[in-house]
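Every protein chain but one is kept in place in this view of the complex.
And then chain A:
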Amino acid sequence: MDEEYKILKQGAEAKLYMCNYLGKPTLIKERFKKNYRHSDLDTSITKERIKNEARSIVRCKTAGVKTPCLYLVDFERRRIYMQHFEESITVKDFIINVVSKNQINSSGETDSIKVLDVVAKMIGEAVRKMHENNIIHGDLTSSNMLLVPKSPTGAIDDSKWLDIDNLELVMIDFGLSFIDSSTEDKGVDLYVLERALISTHNDFPDLFSKILESYRNFSKNNVKEVLCKFEEVRARGRKRTMVG
(Lines give C-alpha, C1' and ligand atoms only; values in the text may rest on other atoms or scores of the structure.)
Protein backbone atom coordinates (compact mmCIF):
# COMPACT_ATOMS: atom_id res chain seq x y z
CA MET A 1 0.00 0.00 0.00
CA ASP A 2 2.86 2.31 0.82
CA GLU A 3 4.05 2.07 -2.76
CA GLU A 4 1.02 4.00 -3.90
CA TYR A 5 2.15 7.11 -2.09
CA LYS A 6 4.14 9.55 -4.06
CA ILE A 7 7.19 10.75 -2.16
CA LEU A 8 7.30 14.51 -2.26
CA LYS A 9 10.45 15.29 -0.37
CA GLN A 10 12.94 13.81 2.02
CA GLY A 11 13.91 16.31 4.65
CA ALA A 12 16.45 16.04 7.43
CA GLU A 13 14.17 14.12 9.74
CA ALA A 14 11.04 13.15 7.87
CA LYS A 15 9.84 11.81 4.56
CA LEU A 16 6.87 13.60 3.05
CA TYR A 17 4.36 11.66 0.98
CA MET A 18 1.34 12.86 -0.91
CA CYS A 19 -1.87 10.90 -0.83
CA ASN A 20 -5.59 11.21 -0.84
CA TYR A 21 -7.18 10.80 2.58
CA LEU A 22 -10.98 10.81 2.78
CA GLY A 23 -11.12 12.65 -0.51
CA LYS A 24 -8.74 15.43 0.52
CA PRO A 25 -5.23 16.13 -0.74
CA THR A 26 -3.10 14.97 2.16
CA LEU A 27 0.51 15.17 3.21
CA ILE A 28 1.97 12.32 5.24
CA LYS A 29 4.94 13.26 7.37
CA GLU A 30 6.83 10.19 8.43
CA ARG A 31 9.62 10.61 10.95
CA PHE A 32 11.81 7.72 9.89
CA LYS A 33 14.22 5.96 12.22
CA LYS A 34 17.60 7.56 12.65
CA ASN A 35 20.20 4.83 12.96
CA TYR A 36 22.96 7.09 14.19
CA ARG A 37 21.32 7.60 17.56
CA HIS A 38 20.54 5.22 20.39
CA SER A 39 17.23 3.51 19.69
CA ASP A 40 15.72 4.51 23.07
CA LEU A 41 16.61 8.12 22.37
CA ASP A 42 15.28 7.89 18.83
CA THR A 43 11.95 6.48 19.97
CA SER A 44 11.46 9.05 22.68
CA ILE A 45 12.46 11.99 20.46
CA THR A 46 10.18 10.86 17.65
CA LYS A 47 7.19 10.30 19.91
CA GLU A 48 7.68 13.63 21.61
CA ARG A 49 7.96 15.53 18.32
CA ILE A 50 4.85 13.93 16.85
CA LYS A 51 2.98 14.92 20.00
CA ASN A 52 4.36 18.46 19.93
CA GLU A 53 3.50 18.91 16.31
CA ALA A 54 -0.08 17.72 16.71
CA ARG A 55 -0.61 19.72 19.88
CA SER A 56 0.74 22.98 18.47
CA ILE A 57 -1.20 22.70 15.22
CA VAL A 58 -4.42 22.47 17.18
CA ARG A 59 -3.41 25.26 19.54
CA CYS A 60 -2.47 27.53 16.64
CA LYS A 61 -5.98 27.14 15.27
CA THR A 62 -7.42 28.65 18.44
CA ALA A 63 -4.79 31.40 18.37
CA GLY A 64 -5.76 32.42 14.87
CA VAL A 65 -2.51 31.35 13.24
CA LYS A 66 -2.95 29.46 10.04
CA THR A 67 -1.48 25.93 9.93
CA PRO A 68 -2.28 22.81 7.93
CA CYS A 69 -5.34 20.94 9.27
CA LEU A 70 -4.52 17.83 11.23
CA TYR A 71 -6.21 14.68 9.94
CA LEU A 72 -4.63 11.74 11.74
CA VAL A 73 -1.78 10.80 14.07
CA ASP A 74 -0.29 7.32 13.80
CA PHE A 75 2.37 6.66 16.47
CA GLU A 76 2.92 3.07 15.31
CA ARG A 77 4.07 4.16 11.89
CA ARG A 78 5.56 7.44 13.16
CA ARG A 79 3.23 9.44 10.95
CA ILE A 80 1.13 12.56 10.92
CA TYR A 81 -1.51 13.06 8.21
CA MET A 82 -2.33 16.67 7.45
CA GLN A 83 -3.73 19.04 4.88
CA HIS A 84 -1.61 19.41 1.75
CA PHE A 85 -1.44 22.84 0.14
CA GLU A 86 -0.95 22.00 -3.50
CA GLU A 87 -0.41 25.60 -4.45
CA SER A 88 2.19 27.01 -2.06
CA ILE A 89 5.72 28.38 -1.81
CA THR A 90 8.06 28.53 1.18
CA VAL A 91 9.02 32.02 2.27
CA LYS A 92 12.63 31.00 1.61
CA ASP A 93 11.94 30.17 -2.05
CA PHE A 94 9.72 33.21 -2.31
CA ILE A 95 12.56 35.50 -1.24
CA ILE A 96 15.29 33.77 -3.24
CA ASN A 97 13.33 33.02 -6.42
CA VAL A 98 10.55 35.58 -6.59
CA VAL A 99 11.59 38.71 -4.71
CA SER A 100 15.20 38.80 -5.90
CA LYS A 101 14.28 38.22 -9.54
CA ASN A 102 11.43 40.72 -9.68
CA GLN A 103 13.15 43.57 -7.93
CA ILE A 104 13.30 45.79 -10.96
CA ASN A 105 10.21 45.53 -13.11
CA SER A 106 8.97 47.47 -16.11
CA SER A 107 7.59 50.35 -14.07
CA GLY A 108 11.03 50.79 -12.54
CA GLU A 109 9.51 50.43 -9.11
CA THR A 110 10.78 47.70 -6.83
CA ASP A 111 7.34 46.43 -5.99
CA SER A 112 8.47 42.96 -4.96
CA ILE A 113 10.26 44.67 -2.08
CA LYS A 114 6.93 46.14 -1.00
CA VAL A 115 5.39 42.67 -1.16
CA LEU A 116 8.23 41.38 1.00
CA ASP A 117 7.50 44.14 3.54
CA VAL A 118 3.93 42.93 3.80
CA VAL A 119 5.13 39.34 4.17
CA ALA A 120 7.50 40.47 6.94
CA LYS A 121 4.54 42.10 8.68
CA MET A 122 2.51 38.90 8.42
CA ILE A 123 5.41 36.88 9.85
CA GLY A 124 5.82 39.26 12.80
CA GLU A 125 2.11 39.08 13.57
CA ALA A 126 1.91 35.31 13.28
CA VAL A 127 4.89 34.80 15.59
CA ARG A 128 3.46 37.28 18.06
CA LYS A 129 0.07 35.55 18.05
CA MET A 130 1.77 32.25 18.78
CA HIS A 131 3.79 33.74 21.62
CA GLU A 132 0.74 35.45 23.10
CA ASN A 133 -0.70 31.97 23.34
CA ASN A 134 2.53 30.55 24.75
CA ILE A 135 3.27 28.49 21.65
CA ILE A 136 7.02 28.37 21.07
CA HIS A 137 7.72 27.20 17.52
CA GLY A 138 11.31 26.13 18.22
CA ASP A 139 12.45 26.15 14.59
CA LEU A 140 11.46 29.46 13.05
CA THR A 141 13.10 29.66 9.62
CA SER A 142 11.95 30.90 6.26
CA SER A 143 11.63 27.26 5.13
CA ASN A 144 9.01 26.63 7.79
CA MET A 145 6.60 29.28 6.58
CA LEU A 146 4.44 28.93 3.48
CA LEU A 147 2.64 31.46 1.35
CA VAL A 148 -0.66 30.09 0.10
CA PRO A 149 -3.15 31.81 -2.23
CA LYS A 150 -6.47 32.45 -0.50
CA SER A 151 -8.34 31.52 -3.65
CA PRO A 152 -6.75 29.25 -6.27
CA THR A 153 -5.16 31.19 -9.11
CA GLY A 154 -4.05 28.58 -11.59
CA ALA A 155 -1.35 30.98 -12.75
CA ILE A 156 1.88 29.34 -13.76
CA ASP A 157 4.27 32.26 -13.48
CA ASP A 158 5.48 34.20 -10.44
CA SER A 159 2.69 36.78 -10.66
CA LYS A 160 0.47 34.92 -8.20
CA TRP A 161 3.14 35.32 -5.52
CA LEU A 162 3.22 39.08 -6.00
CA ASP A 163 -0.54 39.49 -5.53
CA ILE A 164 -0.20 40.07 -1.82
CA ASP A 165 -3.91 40.58 -1.14
CA ASN A 166 -4.57 37.03 -2.19
CA LEU A 167 -1.83 35.46 -0.04
CA GLU A 168 -1.85 34.15 3.45
CA LEU A 169 0.93 32.91 5.69
CA VAL A 170 0.85 29.32 6.92
CA MET A 171 3.19 28.12 9.66
CA ILE A 172 4.46 24.54 9.38
CA ASP A 173 6.91 22.11 10.96
CA PHE A 174 6.04 22.20 14.65
CA GLY A 175 8.22 19.22 15.59
CA LEU A 176 10.42 21.28 17.90
CA SER A 177 7.56 23.32 19.33
CA PHE A 178 6.37 23.34 22.90
CA ILE A 179 4.10 25.29 25.21
CA ASP A 180 5.81 27.70 27.58
CA SER A 181 4.93 31.07 29.02
CA SER A 182 8.50 32.16 29.88
CA THR A 183 10.05 35.18 28.20
CA GLU A 184 13.31 33.21 27.89
CA ASP A 185 11.82 30.73 25.41
CA LYS A 186 10.13 33.47 23.41
CA GLY A 187 13.40 35.39 23.29
CA VAL A 188 15.26 32.32 22.06
CA ASP A 189 12.54 31.68 19.47
CA LEU A 190 13.09 35.18 18.04
CA TYR A 191 16.85 34.71 18.18
CA VAL A 192 16.61 31.45 16.21
CA LEU A 193 14.60 33.30 13.56
CA GLU A 194 17.07 36.17 13.38
CA ARG A 195 20.01 33.78 12.97
CA ALA A 196 18.21 31.77 10.31
CA LEU A 197 17.41 34.90 8.30
CA ILE A 198 20.94 36.34 8.60
CA SER A 199 22.53 33.14 7.31
CA THR A 200 20.00 32.46 4.55
CA HIS A 201 18.93 35.90 3.35
CA ASN A 202 21.94 38.12 3.95
CA ASP A 203 21.00 40.18 0.88
CA PHE A 204 17.94 41.48 2.76
CA PRO A 205 19.59 42.69 5.96
CA ASP A 206 16.61 44.62 7.33
CA LEU A 207 14.12 41.78 6.92
CA PHE A 208 14.35 40.72 10.54
CA SER A 209 14.01 44.24 11.94
CA LYS A 210 10.79 44.65 9.95
CA ILE A 211 9.47 41.38 11.35
CA LEU A 212 10.42 42.48 14.84
CA GLU A 213 8.71 45.82 14.37
CA SER A 214 5.41 44.20 13.44
CA TYR A 215 5.92 41.72 16.30
CA ARG A 216 6.25 44.68 18.67
CA ASN A 217 3.36 46.71 17.28
CA PHE A 218 0.81 43.93 17.06
CA SER A 219 -0.44 44.39 20.62
CA LYS A 220 0.63 46.15 23.79
CA ASN A 221 0.62 43.13 26.11
CA ASN A 222 3.98 43.02 27.97
CA VAL A 223 6.02 42.81 24.80
CA LYS A 224 8.81 44.74 26.54
CA GLU A 225 9.86 41.80 28.71
CA VAL A 226 10.13 39.51 25.71
CA LEU A 227 12.20 42.01 23.75
CA CYS A 228 14.49 42.60 26.74
CA LYS A 229 15.00 38.87 27.03
CA PHE A 230 15.67 38.68 23.31
CA GLU A 231 18.43 41.30 23.69
CA GLU A 232 19.84 39.29 26.56
CA VAL A 233 19.91 36.07 24.50
CA ARG A 234 21.59 37.97 21.68
CA ALA A 235 24.25 39.32 24.06
CA ARG A 236 24.85 35.79 25.33
CA GLY A 237 25.34 34.79 21.70
CA ARG A 238 27.99 37.41 21.09
CA LYS A 239 29.81 36.56 24.27
CA ARG A 240 29.93 32.91 23.37
CA THR A 241 32.88 32.78 20.98
CA MET A 242 35.45 32.87 23.71
CA VAL A 243 38.01 30.14 24.13
CA GLY A 244 39.35 28.40 21.04
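The criterion applied here is as follows: a contact is a pair of C-beta atoms (placed from the backbone, for glycine too) under 8 Å apart; a residue touches a chain by one contact, two chains touch by 3 or more; residues count from 1.
What we mean here is this: contacts and distances are computed from a predicted model.
The UniProt record for the undisplayed chain lists the protein name "N(6)-L-threonylcarbamoyladenine synthase", from the options "Elongator complex protein 5", "Anaphase-promoting complex subunit 11", "ER membrane protein complex subunit 3" or "N(6)-L-threonylcarbamoyladenine synthase". Considering the full assembly, A:I45 is the residue among A:L8, A:I45, A:V73 or A:V118 that touches the omitted chain. In the full complex, chain A touches the omitted chain through residues 11-13, 34-38, 40-41, 44-45, 138-141, 143, 176, 188-189, 191-192, 195-196, 199-200, 202, 233, 236-244.
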